[in-house]
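Below is one structure, written out as structure tokens; the observations come after it.
For this view, one protein chain was removed and the others were kept in their places.
To keep things simple, chains are lettered A, B, C, D, E, F, G, H and I as they appear, and every chain counts its residues starting from 1.
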Amino acid sequence: MLFAVRMDVDIPRDLDPAVREETVAREKAYSQQLQRAGEWRHIWRVVGRYSNISVFDVSSNERLHDILWGLPLFPYMTIEVTPLAAHPSQA
Amino acid sequence: MLFAVRMDVDIPRDLDPAVREETVAREKAYSQQLQRAGEWRHIWRVVGRYSNISVFDVSSNERLHDILWGLPLFPYMTIEVTPLAAHPSQA
Amino acid sequence: MLFAVRMDVDIPRDLDPAVREETVAREKAYSQQLQRAGEWRHIWRVVGRYSNISVFDVSSNERLHDILWGLPLFPYMTIEVTPLAAHPSQA
Amino acid sequence: MLFAVRMDVDIPRDLDPAVREETVAREKAYSQQLQRAGEWRHIWRVVGRYSNISVFDVSSNERLHDILWGLPLFPYMTIEVTPLAAHPSQA
Amino acid sequence: MLFAVRMDVDIPRDLDPAVREETVAREKAYSQQLQRAGEWRHIWRVVGRYSNISVFDVSSNERLHDILWGLPLFPYMTIEVTPLAAHPSQA
Amino acid sequence: MLFAVRMDVDIPRDLDPAVREETVAREKAYSQQLQRAGEWRHIWRVVGRYSNISVFDVSSNERLHDILWGLPLFPYMTIEVTPLAAHPSQA
Amino acid sequence: MLFAVRMDVDIPRDLDPAVREETVAREKAYSQQLQRAGEWRHIWRVVGRYSNISVFDVSSNERLHDILWGLPLFPYMTIEVTPLAAHPSQA
Amino acid sequence: MLFAVRMDVDIPRDLDPAVREETVAREKAYSQQLQRAGEWRHIWRVVGRYSNISVFDVSSNERLHDILWGLPLFPYMTIEVTPLAAHPSQA
Amino acid sequence: MLFAVRMDVDIPRDLDPAVREETVAREKAYSQQLQRAGEWRHIWRVVGRYSNISVFDVSSNERLHDILWGLPLFPYMTIEVTPLAAHPSQA
Partner (left out) sequence: MLFAVRMDVDIPRDLDPAVREETVAREKAYSQQLQRAGEWRHIWRVVGRYSNISVFDVSSNERLHDILWGLPLFPYMTIEVTPLAAHPSQA
């Protein structure tokens, strides 16, 4: 089941730089693991923003929530979820 | 070059049914031709809406505008374009 | 899988009264059939509005879209879908 | 009398972790007591958010306000209340 | 139980003038009957708008919805309902 | 002259608790004095919010501004003012 | 008593041209009479819009509403009213 | 050349009280000097807000920007500028 | 004096096709004359929209308003004007 997800990141300026660096690194690893597993199908940077537009392919709403809630940067994100379906014009 | 594009469709109720049917059919053919050509990379239906979220891979802004302007349903659409770039977390 | 769905209805004033009446009756039958089948779990009227807030329990995004797209009043509705998950405070 | 209530939670990052943990635990106990009493009829997590959509069944506006005002997380919440009525399509 | 209700009126320009006049007259009678009965506690005109801000005192959400749904101008109104409670600073 | 006024209160979390308590107490006394004087005609709590909807009956815009500017909680409030007039449907 | 008023005009395209011309002429005469009487203190065109920003000096909210409600173009206007007071920095 | 300018002021609570007082005093002097010079034609307080609506008469956009950028309270203001022109209904 | 201007065009579907064609042609001629005269400095199409972003260099607000008000497509446009000044980083 597909979902478009937009994540806008806003890391507080006073976060300890080492914590910041380590969190961003964990975020990247977390994301890549899910990409390789096939659940995080696409991730694109939004030009000019600390944001991404992603597409997830998951078994359920529960699974998607668990993935998003577990994002290392989740406390610093605003997330918008749009459920998708197959489009009749799909070639 | 990648762009996320959301299209919200609102066909006027008083459009002649035959014109409507023919226009929707042309829209589908137009979209599928571009999908097969590789420029219209993804198209998904937004659940509960007469809308889609698409991803285009085009050579320029000009090319994207020409494609969108030429959509048979363009006069009945509200279109939002978001330029995308590669994401550093991409696996 | 659960989804909160808000539907705001705006039937055009110049719709033929017989068509209107018949469409509203079909909408009611359609809704009640899905309620009895267990997929349309809750439906409440929003006070002071021609709107409802509903909860659906469906097998997939595709299934939810098919249900909503098939609503007899779909052409006159604005629909907003919110995916839900179990809440850790649920008793 | 039924009300849909959406609660968006934003706990300040600098809240003492022990206080945070204790407040979240009290919130859960408070919610579950009201669920068992039948006044907090439904609670669902909004996917990808620190938010819930709930349905309350209370005797009055006053009672609903007292419940919400007493939430341990109330100082960190934005709350939106929508009064509900029975829907004529209810099966 | 108290509710603040804002009603914004937008009567279509092409409504038959006799129908319009008759509907506005029925609206006034309907409102005044409820005012005398004590359920429609206050009604004020918003300066510069075809709008009112009202306060209702009703026994339930259901009752409020029935009153609003029955307004002769209901099809031409946008209505916003805000549930009220006693304020601790009330003298 | 009547005005609807909505006040949304947001007291900073780090305000000294004694100052907070004293300010809220002064706010209450200030409000009640104006209620008894007849200028602050109504005050209601908005359910689920640290907000009120009030109606003022004052001699001028200047007088209303002086009252609002003098609110002990004014620095922590967002205030929206709507001028009112008599409604032709008033019974 | 002073009020800032913004009026956005949207005359329907299918209004009879003679009616349109006559209405605009009456609007101008109506406005100029109130300007000469001192109640309509200022009127400015918003650059690039069929809109004006005006300042009224009237005896009461009631009087302002009567003036605005009586505008020949009132049915085609969206009006926003902002009550003003003397500013302490006024020279 | 005329411009309507709205300024919403939000002075941080933790600004040193002496600095605050001195800045507000400088703001007043700055404003009054420009009022006497004829460039700051009007200034009104928005009722219930720490805001003003002003009208400037300046020789150019550059001049207006220099004036606004130089406001002692500029760092704490949100400013909205609306270019004005003579209105054909002006008496 | 420079202004950024965004124009969003929405030509009614039922406009006579010949009138539409003629109006669009006049719009183009009107724009090009002003471009050659140096007042309409830039015009760009917004990708995916029937909109443009333009930059004008005019002697006054009055002149800009006259230009915009005189656009053949003005009745079908929503126009937003942003006054510009020289930027200190300009090379």
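The criterion applied here is as follows: a residue touches a chain if its C-beta (ideal position, glycine included) is under 8 Å from a C-beta of that chain, and two chains touch if they have at least 3 such contacts.
Everything numeric in this text was worked out from a predicted model, so none of it was measured.
Residue B:H65 is the one among B:R20, B:R41 or B:H65 that touches the chain missing from this view. By the touch criterion stated above, the residues of subunit H touching the omitted chain are 5, 12, 61, 64-65, 68-69, 75, 79-81.
Residues 2, 4, 27-28, 31-32, 35-36, 42-48, 52-53, 55, 82-91 are the ones on subunit I that touch the missing chain.
For subunit A, the residues in touch with the chain missing from this view are 13, 45, 47-49.
Definition applied: only the chains that are shown with their structure count from here on.
Shared contact partners of subunit F and subunit G comprise E, H.
Measuring from the averaged C-alpha position of subunit B to that of subunit G gives a distance of 43 Å. Averaging C-alpha coordinates per chain places the centre of subunit D 50 Å away from that of subunit I. Touching two or more other chains at once are residues 2, 45, 47-48, 61, 64-65, 81, 83-86 of subunit E. Here the touching chains pair up as A-B, A-C, A-D, B-C, B-I, C-D, C-E, D-E, D-F, E-F, E-G, F-G, F-H, G-H, G-I, H-I.
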